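Only one structure is covered here, and it is reproduced in the block below.
With one protein chain held back, the other chains of the complex are shown just where they sit.
This part shows chain A:
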Amino acid sequence: MSFVEYGDTIKDGDTAIVFLGHESMFPVKVQHGTVTQTKYGVIRHSTDLIGKKYGSKVTCSKGGWVFILHPTPELWTMNLPHRTQILYSTDISIITMMLELKPGSIVCESGTGSGSLSHALIRTVAPTGHLYTVEFHQQRAEKAREEFREHGVEHLVTVTNQDVCKNGFGVSNVADAVFLDIPSPWEAIGHAKSALKAEGGRICSFSPCIEQVQRTCLAMEEYGFTEINTLEILLRVYNVRTISLQIPDLGKAAEDNSSTGFDSSNPSHHGSPCANLQQGTVQFKSGVPLREVVGHTGYLTFATKS
């Protein structure tokens, strides 16, 4: 296993994702002799995990079972231990594309935070690219280093423990792209510019507040960045449901109802919840929004150095 390379079977030392069903999952570090408790019972790593194929169904002691998944940056993002606020895959996707990242890209990032974005960046630039990530919080920097080692990607990333606003990224004229997720990105724009290659590159800054965006945009303009563009991306997830709507009784004859072409092709799914009423129902599939309110994560400001 590695976060940048698929493997077939689960090995000692791997990080695997235990999938319990319906968005409920957690990561485990696979180790001989270790056991993991789930609500379906115990998983014994030596017998239940090691040597099995990723994607296998594993039966736990209580007879319940779980699926064991190969780790990906996306699954990691959903399961990682939070040390800070993290970026989720929706934002990460657009960041990756707008920064034009691909195998071989050199990227600078600050701050490392919980490493959610870092894993995705490393995945995309591997095997020939590199990530230089700067985190001013010493413990977080240490923890990130440890995780990268565990996940088999340490050769693709350099973690530096310093203040990016004061000391920059520790590299100059090497990066194809720079990503900033810090409280005062405008103070790091100059360092970002010098970290980028002489022939140019892309920059992105993530900020929750519009005031931060304004200051950042001004700084970018001042440093000669072009193509400055701010956007926001929102994810809407839909639950797929079979909905039945009751037909109102308007005093019409029953035959009229059946002739209007209601879809009763799926009656086997479950009986009408309103069976006590004589009236029919209409069933249909619908994508129902999960949440009523779409949250705000942050504004993404992109620009080009050329």
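As a working rule, contacts are C-beta pairs under 8 Å (C-beta built on N, C-alpha and C of every residue); 3 or more make two chains touch, one makes a residue touch a chain; residues count from 1.
The rule is simple: contacts and distances are computed from a predicted model.
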item	value
Name of the absent chain as recorded in UniProt (options "Light-independent protochlorophyllide reductase subunit N", "2-oxoisovalerate dehydrogenase subunit alpha", "tRNA (adenine(58)-N(1))-methyltransferase non-catalytic subunit TRM6" or "GTP-binding protein")	"tRNA (adenine(58)-N(1))-methyltransferase non-catalytic subunit TRM6"
Residue numbers in chain A that touch the chain omitted from display	4-6, 8, 19, 21-23, 53-57, 65, 67-70, 72-74, 89-90, 92-94, 96-98, 100, 102-104, 120, 123-124, 126-128, 199-200, 210, 213-214, 217-218, 226, 228-246, 270, 273-274, 281, 285-287, 294, 299, 301, 304, 306
